[in-house]
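What you see is the complex with one protein chain gone and the rest in place.
Now for chain A:
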Amino acid sequence: MHSFGYRANALLTFAVTILAFICAIASFSDNFSNQTPSAQIQILNINWFQKQPHGNDEVSLTLNITADLQSLFTWNTKQVFAFVAAEYETSKNALNQVSLWDAIIPEKEHAKFWIQISNKYRFIDQGHNLRGKDFNLTLHWHVMPKTGKMFADKIVMSGYRLPDAYR
């Protein structure tokens, strides 16, 4: 502590160290928030269901997505990344997950939404297994914090089925 430079260095080092601690505690405090998200997805229409020239099936759907993700936002949340995936089983793969739609929600006010949209990303199978296939539509979300650990969770909605023949 004998010179200006020495004291300034000591102060800055200590300040940055306890800044790291305070960010870790802020991230830890996220564990105590009560999260109750809800969502519903409805398939309004199957636009077309075809077999591509190389042998893969492709479906185009119109989805109606309703969700309330407001309770996921804490003081330490920067944004929530949400996406809808179709999940099904085939003889080749135990689990196929195809992402149909995603969105970045930057603020709590935008987290309660209703959207009617055709799938943003193409629903293409590896093969031609989709005829008469039962599948789940799962809404996944990633809560991205300002500092610290990212949390991810999902809601699984089952009971959807593709038609038995191509359209």
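FYI, a residue touches a chain if its C-beta (ideal position, glycine included) is under 8 Å from a C-beta of that chain, and two chains touch if they have at least 3 such contacts; residues count from 1.
Criterion: contacts and distances are computed from a predicted model.
With the options "Proteasome subunit beta", "Signal peptidase complex subunit 1", "Exosome complex component CSL4" or "P-type ATPase C-terminal domain-containing protein" in hand, the undepicted chain maps to the protein name "Signal peptidase complex subunit 1" (source: UniProt). The chain not shown here is touched by just one of A:Arg7, A:Lys92, A:Lys120 or A:Arg161, and that residue is A:Arg7.
Checked against the hidden chain, the listed residues A:Ile22, A:Ile43 or A:Ile104 yield one contact partner: A:Ile22. As for the chain not pictured, it touches chain A at residues 1-2, 4, 7-8, 10-11, 14-15, 18-19, 21-22, 25-26, 29, 74-76, 146.
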